[in-house]
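One chain of protein is taken out of this complex; the other chains stay put.
Presenting subunit A:
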């Protein structure tokens, strides 16, 4: 659920979805579901070679997501799962 929440916090923001075949789709995140299906609006596809993917996603993380909180939450969830075992 953590990543679902993460993506929900990005709704309305401009995002890039990178497919596993290196096709990158830029657009505004309209909605996301529990399976992380995403609906983007006003999309555009740029030449993958012209998209510095790493630079972009880092910028996205820094600007719009509390990465510290996400990392802490991941650790917490993992610890809880271990405790249950």
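Definition applied: a contact is a pair of C-beta atoms (placed from the backbone, for glycine too) under 8 Å apart; a residue touches a chain by one contact, two chains touch by 3 or more; residues count from 1.
Keep this in mind: contacts and distances are computed from a predicted model.
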Chain left out of the displayed complex - its UniProt protein name, from "Mitotic checkpoint protein BUB3", "BING4 C-terminal domain-containing protein", "DNA-directed RNA polymerase subunit" or "U6 snRNA-associated Sm-like protein LSm8":
"U6 snRNA-associated Sm-like protein LSm8"
Quick one: which of A:14, A:33 or A:72 touches the chain that's been left out?
A:33
Going by the touch rule given at the top, which residues of subunit A touch the chain that is not shown?
19-23, 25, 30-35, 37, 39, 43
